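Missing here: one protein chain of the complex. Every other protein chain is in place.
Now for chain A:
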Amino acid sequence: MNRATATGSIALTLASALTLTACGGSGGAGVAADAKQTLTVWAMGTEGEKLGDVAEEYEKTHSNLTVKVTPIGWDVAHQKLVAAAAAGKLPDVVQMGGSYLGEFADMGVLEPVDSKTIHETDYFPAAWQQGSYDGKTYGAPWYVDTRVLFYRTDLAKKAGIEKAPATMADLQSAAEAYQKKAGSKWGLSIQPGGLDTVQSFYQFLYSAGGAIIDDDGKAAVNSAAAVKALENYGSYFDKGLSEKSVRPGYDVTKDFNTGAVPMFFGGPWLTNLIDENYPDLKDKWAVAPVPADAASVSMAGGSSLAISADSDHKAAAKELVAYLTGEKGQTDWFERTNDLPANTAAWTSGDLADDPTMQVWRQQMDTARATPSQPKLTEITSKVDTAIESVTQGKSSAKEALDKAQSEIEGLVQ
């Protein structure tokens, strides 16, 4: 039954692909920006839900436009985009998650960014890099995302920890102190294995000066720095500071609230989540930059906005993208969603400039590192996931695991 469904979907993709070649591109010179037209936009998750409001505002100042926003769930986004790309039915503007961009740019379905309206220097370097593939930029950075250390300040007092851990060594001794003196069940929550474990590992890897793919675009996951980082990561499991098995769909904020988990690395959306779900926890926790090893470097995520290569409304689409990624649009977007703006100019006023918590995010974002866009990025990171899991489960040494991953990744890098 399931095999049939899978086969069906595989073949449907092929079928639509065949249809595309039969019909050919929709082509044409395209419609001028001020002509009457409808722009289609696809956005995922919360962004998809909130972008509709922005679109309504935008329509007021651009009376010739109808902006139709379709929200798509993250769980189905990738498949939907692939099917749409195959059928030549991508919307005019589409949100591209960092890990998707390389794949779709490689398919040739995205229009390169117009360098006249969108300037590299306006954005965080890591954000710009996520929109680029093979020397060209296809996505205008929209919002960014990184990880910082969330920790319980009330339990820290009990454990005798005076300030947030500044180095990786501090982090481990803090974890031990939380467990021994403050009675926390665990010291630090990091993912032991499974899908996207790598997101938890990036903080250790990048801070140690390692990378999965180096600046020359070569696989470098078994470098000395990476091995050291994974040994450090694995030591939390050996010493019983981190839980060795975590169920899929595990919600760390629940254990953070009870104090079972006093520290974890989390993204910007968790701030609101904790405030809303656990109001009693107010003033009992804080965020701090990722503890430094060679440096304090976190992972950069986020999304960019890309224009479909087949779009007939490129001129108007470019204006919309320029608005959304410009200073005004970015400030407005932050107020609506709390997504961190990718445009650094947006960080010069309001809460983004004054709030000390926001400064932690800002500081982390300045140095954050993005994995280079690669068409096979998901597959590459899945090899690293496997390597991490074999170390946390005590099945192999960090060196062995990463050597194996390196040899597999070498064949996947383009």
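Here is the rule we go by: contacts are C-beta pairs under 8 Å (C-beta built on N, C-alpha and C of every residue); 3 or more make two chains touch, one makes a residue touch a chain; residues count from 1.
Following the convention adopted for this analysis, contacts and distances are computed from a predicted model.
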Protein name as given in UniProt for the chain not displayed, "Ligase-associated DNA damage response DEXH box helicase", "Quinol oxidase subunit 4", "Protein translocase subunit SecD" or "Sugar ABC transporter permease": "Sugar ABC transporter permease"
Absent-chain contact - pick from A:38, A:64 or A:79: A:79
Residue of A:52, A:194 or A:209 in touch with the missing chain, whole complex considered: A:194
Touching the absent chain when the full complex is considered, from A:95, A:257 or A:390: A:390
Residue numbers in chain A that touch the chain omitted from display: 1-4, 6-15, 17-18, 20-21, 78-79, 82, 85-86, 88, 103, 106-109, 192-195, 244-249, 375-376, 378-379, 382, 389-390, 393, 395
